[in-house]
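Here's a slice of the assembly, chains where they normally sit.
Read from first to last, the chains carry the letters A and B; within each, the first residue is number 1.
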Amino acid sequence: MFQTITLLSDFGYDDHFVGAIKGVIRSIYAQVCIVDISHSIPPQNVYKASLVLSNAYYLYPQGTIHTAIVDPTVGSQRKILIAQANGHIFLAPDNGLLSPILSKYPHKIYVWNENIRFRNYTSSTFHGRDVFAPLAAWIARGIPLEYVGIPQKNYQRLDVGIYLKKENCLMGQIIWIDHFGNLISNIPTEDFYGPNFCIRIKGYELRTLAKSYFEGNPQQPIALKSSDGYLEIAIRDSNASQIMGVKEGEKIVVEFL
Amino acid sequence: MFQTITLLSDFGYDDHFVGAIKGVIRSIYAQVCIVDISHSIPPQNVYKASLVLSNAYYLYPQGTIHTAIVDPTVGSQRKILIAQANGHIFLAPDNGLLSPILSKYPHKIYVWNENIRFRNYTSSTFHGRDVFAPLAAWIARGIPLEYVGIPQKNYQRLDVGIYLKKENCLMGQIIWIDHFGNLISNIPTEDFYGPNFCIRIKGYELRTLAKSYFEGNPQQPIALKSSDGYLEIAIRDSNASQIMGVKEGEKIVVEFL
């Protein structure tokens, strides 16, 4: 009862794609609760999708079915994964999207058995509607994963940016620029060696961690711990990415003194 | 039980419009399930709305009430249609939005009886809130269509682009550019006369139909069958519309050899 299916994709909101997927799900399982995590992942950006999913999925009730469709190789030989990990169920193309979650938790993986078809016609370009949606709905209704999937051991890994812990410094990258232009790195603040440090990014030097965005002076970058525990750079009431000219991939270094 | 109302509009997500409509619906019928098909139809683009609705509605459970509000002539003499077709119920301004569906299926049409008012004040600029929302909610609750509508025979037709089947060729148009920049035409691939053909669009020539986006070479346009059965032009991992300089309305021709 009150089973939840979440949706994450790069389909945008301009077309019928998301509406089509929801129609298929509701036709199979009218009572299910469908929640959009986001459909604004940049087209084909599997990496961004994996970050958004990792930061959101675990907040849902155990047993939620997370359906993540950023799928540039749809219609090719790529597999569709059905995975169990950390008490949740995941559906996604086997293109690395699930790798941050699967690499962190014990898991059980299946690949969709392509002999199990759900619709009269399965297109080769819109598996969101023709495979993912019915798969999610039937799993929500309780179909055993063994019925629709074939056990598998491996999955595609994703390059998640360089992060090095050296003797006197941590070297990482900005891996995510959020809606407000804040810069989130892949350096966990719990890895900091001590309270005396200098953070260097794009010519800026920062020597303290602020508690909140509000502590900063207008136009001055501040460093703080992101809501998910990583080193973040922000500018109060402003877009740090634009003002500092920093894009995803930028190097960031923390030197300890 | 579990009745569904879908919403489709050009209201965008910046204002209170969509939130207002959902509030009115839920105040009348709290248990109903409201699903957004899209609110990102370009302003006043009835044609795009009709395409998105046609491609999504039929995937919903029978009896779903589809509420499509792209309504540039709101407050004028234009009628509001309440239509039954293909097992679904549709509410839309009589401006052609429903014409692709009504022209394809047997149907029953009513126009909203303007003597039936739902709110103390009915604005002349926001019928989404003041007419469509309560109409959808009351119909979902089971009010007979005869109570709110007056039977009518006709409806506005929509110009859906030129498509000609000639002796040795099919001549059509790009009628839809999707979120990924893929170009979808109005030529059904099932109309193809044979396997030897040359597709011409904007100086490009294509002689095969690919099975999936993945088959193409980067930067090279490919032709394929869209997920809804029409001739589509795409570029793998790229935006074909931008790279090829093609906009909606562009001519596309398939010559058979």
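Descriptive notes on the structure:
One rule holds for everything that comes next: contacts are C-beta pairs under 8 Å (C-beta built on N, C-alpha and C of every residue); 3 or more make two chains touch, one makes a residue touch a chain.
Keep in mind the model is a prediction, meaning the values are calculated, not measured.
With respect to copy number, the whole complex recorded in this structure file holds 3 identical protein chains, 2 of which are shown.
Simple rule for what comes next: only the chains that are shown with their structure count from here on.
Per the C-alpha superposition, chain A sits rotated 120 degrees relative to chain B, a value rounded to a multiple of 5. The touching residues of chain A, counted against chain B in their complex, run 10-20, 22-24, 26-27, 30-31, 34, 43-44, 72-76, 78, 123-126, 129-130. Within the complex, the chain B residues that touch chain A are 2, 4, 6, 8, 13, 33, 35-41, 51-53, 55-61, 64, 176, 178-180, 211-215, 224-227, 232, 236-237, 239.
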